[in-house]
Every structure is written in structure tokens, then in C-alpha cells.
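Missing here: one protein chain of the complex. Every other protein chain is in place.
Note that the chains take the letters A, B and C in the order they are written out, and that residue 1 is the start of every chain.
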Amino acid sequence: MQKTSLSVKIGQLRLENPIMVASGTFGYAKEFKGLTNLKKLGAIITKTITIKPRTGNLQQRLVETSSGIINSIGLQNDGIDCFLKDKLPFLKTLGVPIIVSIAGNNLEDYVKLAEIINDVEEISAVELNLSCPNIKEKQTLISQDESLTYDCVFGVRNVYKKTLIAKLTPNVTDVTQIAIAAQDAGADSVSLINTFLAMGVNIETQKPLLGNITGGLSGPAIKPIALRMVWQVSQKIKIPVIGVGGIMNYSDALEFIIAGAQAIQVGTANFVNPNITGEIIDEIKNYLRNKKINDINNLVGSLKI
Amino acid sequence: MQKTSLSVKIGQLRLENPIMVASGTFGYAKEFKGLTNLKKLGAIITKTITIKPRTGNLQQRLVETSSGIINSIGLQNDGIDCFLKDKLPFLKTLGVPIIVSIAGNNLEDYVKLAEIINDVEEISAVELNLSCPNIKEKQTLISQDESLTYDCVFGVRNVYKKTLIAKLTPNVTDVTQIAIAAQDAGADSVSLINTFLAMGVNIETQKPLLGNITGGLSGPAIKPIALRMVWQVSQKIKIPVIGVGGIMNYSDALEFIIAGAQAIQVGTANFVNPNITGEIIDEIKNYLRNKKINDINNLVGSLKI
Amino acid sequence: MHSHNIINKKIKIIDNTRVCNNYYKLILDSSVIAKLAQPGQFLHIKINSSFDPLLRRPLSIHRILGGKIEILYELVGRGTKILSESSSGDILDVIGPLGKGFNYQSPQPKADPPQAEITNDKANPNNQLPILIAGGIGVAPLVFLAQKMKQTPIVLIGAKTKNEVLCMKEFKNLGCDVRIATDDGTLGFKGRVTDLLKEFLPANRIYACGPDAMLKSLQKIAAVNNLNCQVSLDEGMGCGIGACLACVINTTKGQKRICHDGPVFDIKELIWEG
Partner (left out) sequence: MHSHNIINKKIKIIDNTRVCNNYYKLILDSSVIAKLAQPGQFLHIKINSSFDPLLRRPLSIHRILGGKIEILYELVGRGTKILSESSSGDILDVIGPLGKGFNYQSPQPKADPPQAEITNDKANPNNQLPILIAGGIGVAPLVFLAQKMKQTPIVLIGAKTKNEVLCMKEFKNLGCDVRIATDDGTLGFKGRVTDLLKEFLPANRIYACGPDAMLKSLQKIAAVNNLNCQVSLDEGMGCGIGACLACVINTTKGQKRICHDGPVFDIKELIWEG
């Protein structure tokens, strides 16, 4: 029997398989120890790290909706120093590519973080979380604006030598333009999508359900929109697209790959089934065997129109 | 006992209650005869009408997703003349305000339709479906662009004397700017939201699930995003906002009203429960009584931050 | 027949059991709907109260026994899986009877417009029995049709294999002449049920339900042999009551809604896409 290859490349990074875990939904991997085979993952993306520790948003931080959840965790993390000291040692034992998600209050923060990470051998790539408000215009997220996106990616690209992924918000009119800006500024890949801005109201108290009023919608509810964005963007850019948004099983994952994603990330589904990534990897392998496709790269973007 | 008033005003139009049915999800009302009390509705919005008949999109036109559906019906309708001749006679027997949704290939179509409708006494208001591609830039929908929105509303406003509602797409970076453009051009109200552009893939055939490749996502999946948009917009404009998107029950309807919607539209839920509008009206009345609110207008935008 | 009396009701399950393989029979308790129902009409059923799956599922009326409505269904996906796990005593939210059923009472075209008109009536209606043709789960509505017909029909049942031949007993109990075609020849004629049909030609009135491929080949046979043939179509549905235009099909008489103008159509009128 011919070997079935699941291996894909994102920038300089070669992954055993295209199944990653999405930032903020897998902690620092240790939390899932014993519940899934961590060594089997294509890559691990950490919760977004900032320079200084952050306490995040007020409770209530999470609300369940129909086939989705709204979260307003708010980038709670211990800062890059603690991450390197407390979290990285476990992560690097896994032998799986570690991708660190980073965010900042301004361009300088992003650059500074990237510089620090550039010197850490065990970190294979950086994912820029560009769904953060920029300090100047509080209302706009970086990846809601082409030039802010360009500047941020460009700034980091100058100092960061390994694989650089730009993660984009779906709360835009035309995500292809933002993706092109990221590509032009030197990103090796874009990941689509982060969460949709959303809210809920308690009709008894007449108050917002979330302490932060609004939060980000994720889960199967948003999958059809995420898939459309991945399809649109993958036709417009040359760098690989990483699909994320509502992937709950191998079938969802394959939809993204066929629509053009070189790799995918599993987010909310980890909360529902902590071993879902392992199952997806196995079932994709079966699918490829049944279809007699021996390299997953032949499936990427194979949508028949 | 004090009377509980559900009556609200949209432009010059006084509604008995704020519960309408959304365009395209209620046919021309006759289809629901016997399944719900049509005379009880706050208003009926027709499927979008165009000047000439349209055959709509290819099959498959509808796909079920997690807590949602994607449709690509594609404005199938018999044209304004047939509407007035075949559908209006039944509608006008109901004694309920009739709102006609219109769309065109260009500004002239919208204006022409509005002129025709302006002369029809039994039609109380027009809802502009601004989620249509404009003829010049095929990719952009009218309500994805402030100036296209302004021009279209302004053009219609010049000829249409009754209540004018602009229905906006959620596929934008900042829906408040589009809503402001509609207000500035003379709209009496905006309805938010139309569907999200979405898609699905059949992993066995590697083909899109929809004949039209992409379609619009509706249903409870999108409610948290629709609610956020209604909340944002209602704080930025003075004209009433009509909330629509994933409203499945009275509790959802109240969330929109508390967040700032003067009225709401029920769409996809009509397919699940054809009598849902009647139930929502009754249950809102109960809620108001229990809360000792005697005028629903006191609940509109009452969100406690 | 098309009825303007449509009921939306929560109905108790009397029984829900596996018949064979992936096929199940559901029995519902509703004398109101039972009285209104016509062969070829369907029920639109909300399987549970979750929004996932969100939509109702259309299922044909399989048989009426007194005030009991029988549904024969195949487990093909999530909705029918959940349905198969329901038990007697559970409540389903049902709309029906929906759609326009078979025109079986007379071979003559009827004046009543919502009926499927049989435009070609050259074949002699008297010297031949009506023929029912079922492919797979397509037998479901035809048992009810056979129950109601004045002339006992000939029934041709197609299935993949012997174990999947459905309703032979039900038809025989009604006195029908039942013939089987299986793809693998494990029972009856080996081959397609449409090939089996050729042995019975010329025929006058044909009533069919089955997969699209079967109906398309039937359309060819009907055209060549100039047959009167009514078929019941199966298409994903949204509203099920003619409002959403999800289930539209092209016909020689323009676009028609399968849920409301059908699901039964004169096969000559159908124009399949692709």
C-alpha cells in the first residue's frame, strides 16, 4: 500500500499533518495532557501572549448560544517572560511545532515580542493576533484596516526570521483585501478567522450577558461564514491559508481543505471533545485512503466549481 | 388592570405590535393561512420584488447548517406587475400593514419600483433590499458601501412619500456607518440584518453544496452577531432600528428590543414553527405585564450597561 | 389531491420500530390528519426541539389505519437518526397533510387546478391495471395509494438486494400483483425496476416514487411509450408550505414548488437540471 502523506508546509515550517489547535482554546497544551495525544498534533498555537501580564475581562466571560459560544476572556495571560519560564518547558518536550500567538497595544509591542521570540529556538512560528483594537482609533481592530495590517506585519517581518502567520478578524467588508495586505507585507500565511463580534442580553435583568458587553462568537454556528472567507481568500493570495472557525469534525476540516485551506485549526471543538484533533487526523487519513489520494496537498483547493 | 400597549411607530407607520415577518421567509402570506393568524401580525414584508420576473438561482438552493440555513434562492419572483395583480389582492384583505421589499439591478430600478408602489394605497411602506450586487462593481453589495447606500436611499426618497426602510447587509466592517448614510439620505428606518455570505462543501463530490456556490446564512446561529449590530447602530442613529436575524422565540425578540430595536422581524423561525409570530406576540405581552411595563416603547433600548 | 386544511399539531408517537436494515416505521396518533390525508401527501416533522438540526423533515404518509398514520422512513442522516431514537409516548411537532398527492381517482384530467393533470389520455384506461413503481424507500407513499385505489394495481418494487425489499406483504394483503427487481438478482428480476416495467408495457396509468435516477429513466420510457405517469419527487425542503422557494423545479408549465405544487407531478412536465 502506498503511504498517505498528511504533511504540509506553512512558510518554512513543515507540519506532520495540517491539524493545529487554535489560540486560546487549548491553553498551553498541558491542560489536555492525558485527554489527547499531544505529540500527534500538527502544531500547537498558544493562547495569545502579551508583553506584560494581563488580567483579562470581567465575569461573565462566556455565554453559550445556538451552536456557538461568545467569549470575552480578554487576553488574560502572564506575559511573555512567565510564558518562556513556566509554559515553554513543557511545550518543548512534545516534539511538536510550537506557534506562539502574540498581541500588543501598538506596533512596538508586536515588534518587541517578535524580537524576543525570534531568539527562542523551540518556537517555530509566530501567529499575529490582529483582532486587537489599535491604540489610536479604539474602535477599529488592526485587521479591520488594510494599512494597519500592512504596517504591523511589515514591522514584525523585519525582525522575525521564522514563519510568520497573520490571523485576521472576520468583522470586515472584504477579507481578501486584508489578506492581500498581509501577504504584501511579508506574512508567510494568513489564518482565517478569529471570532465575530457578538452579544447576548439577559431579558430578566435587562443587562448584557457578558461582563464586557460584547465578545467573540465561535463554534459551529460560524463555520459556513469562515469557510466562505477561506475560499475567497485562497483564490486571491499565493501564501497558504489556515482555516479556522467552527471545525467540529473531520468532515468540517475537509470542507476547509477542499475550499483552499493548507491547514486548519480546531478551536471551540476542543471544549466539546478534548480528543477531537486526534480523531480528525485519523479520519482524514482514512478519507484520503478511500479516495486514493496519497498526498493531502492534492486535496487543498480542489473544489470543483 | 392597565392596558398593555405593544404599538410602535416606524416612520409614518403605526403598527399594532412590533412583530413583522422578514422578507423571503413568509412568501406572500397566503402560504401561512390557517397555520397562523395573519391578522395578528404587526406587519407583513413580502419576498423581494423586482421590476421584471426572475427565475432565481440553480438548485441546490438551501442547505442546513448547525443552527442555521444557507439559502441562495436568488430573488425569484414574478415581477411587480404580477405581484400587484396576483398577490396584493389577498394581502390587502388582511387589514395588516403591507411592506413591499424591492430590489433592482441599478438605482433606476429601485426608483421606478418605488414610484409604482407610491401610487398603491394598500402598500404602507417599502423596504429596500440593499443586499444586491450593484451593476458596476459586481463584487460589492449596495449596503457594503456608504455612498452607494446613500444614493439609493436618496433616489428612492425623492419619489417615495410613505415609510421607507433600508435593509442592510451584515457583511461589513462597520454597519453603523452604513446606517448613518441611510439615515442621512432620508430613510425612516433601517432593518438589520440580512444574511451572512456563507458556503458549504460536499466532501464526497468536492463540489459546493449550493448551486450558486455561496448563499446567505440565517437562523439562530447568527443571532448573537445581529443583536450586537442592532445595539451598535441604535446608539448611533435617531431613526428606529428594526432587528432581524435568528429570532426564534419571544426571548430572542426581547433581547433585540432591549438592545434598541423598535420592532423585529422573524425570518427562518417561520419555517420551524409557522405560528411562532403569534406566540411571540402573546408572550411579549405576558412579559410586559409581569414586568409592569405598560408601553413597549419603554423597553426599547433599555439595556442597562 | 390538494387540501387547504393543513394542521400543525403536537402528536404522540404510538410506535417507532425498525422494520429491517436502516428502515423504520413510525406510527402517529392523529385522526384529524388521517382524515384529511391523500396518497402522495406528506408530513413535515420537527424531530426534536433543538436548533441543530434546525429544520423539519418531510416524510410521506405511508399508510392510514383508522386514526393512525404510518410513516416508513430510512435512516440516512442526523434527523432520521434522532427520529429513530424516539420512542412511543414521545411527542413530535407535525404539520400536514402537505402538498398535492396522486391523482388516482380517474384517468381523466380533472378540472380542479391543484391536481396533477394527466394531459395524455390516449392509452385505453379500461383494459389495463394501474402500475405502481417503487425504488428503495420510494415504496413509502405507494402503499397508501394502493389502499385508496379502486382498481387493484400491479406493483413493481425495486431494491438493491432481497433484504431491502420493502412492503411486499402490505401490497399483497391489498390484493396487488407484486413483482420484484433487485440489483443483485437475489429476489425476482435481476436489474432495474424500470427494466422490469418494460415487460408490462404498454401500460396506461403509472405512479412512481424513487431515486432521481430511476425517475429520469422512467421519464424516457414514458416519453417513448407515451405513458401517463405521475411521480413523487424528493428534494430538500425549507418551509414545506410553498413560502421559501427552496424546492423549486422547472417544468413545462414554469417553475413549480415541489412542496406545494407537488410532490406529485406528471412526469412529462418535469425538466431536470444538469
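Heads up, the rule we're going with is that a residue touches a chain if its C-beta (ideal position, glycine included) is under 8 Å from a C-beta of that chain, and two chains touch if they have at least 3 such contacts.
For clarity, every value in this text was computed on a predicted model and none was experimentally measured.
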| remark: Where C:Y23, C:F51 or C:F102 are the choices, the one touching the absent chain is C:F51
| From the list A:K40, A:R61 or A:K112, which touches the chain that is not on show? | A:R61
| Sole residue of A:I69, A:L192, A:I213 or A:L303 that reaches the chain not shown, by the stated touch rule | A:I69
| query | Of the residues in chain C, which ones touch the absent chain? | reply | 50-52
| task | State which residues belonging to chain A touch the missing partner chain. | result | 24-27, 31-35, 47, 55-56, 58-64, 66-69, 71, 73, 76, 211, 219-221, 248, 268, 270-275
| field | Interface residues of chain B (partner: the chain not displayed) | value | 66-67, 220
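Going forward, only the chains that are shown with their structure count from here on.
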| Just by CA atoms, which chain is the most central one? | B
| task | Calculate how many whole Å lie between the centre of chain A and the centre of chain C, each centre taken as the average of the chain's C-alpha atoms. | result | 48
| note | So, in whole Å, the Cα centroid of chain B is separated from that of chain C by 36
| query | Between chain A and chain B, what's the gap in Å when you average each chain's C-alpha atoms? | reply | 34
| remark: The positions of chain A in contact with two or more other chains are 66-67, 220
| task | Please list all residues of chain C that touch 2 or more other chains. | result | 51-52
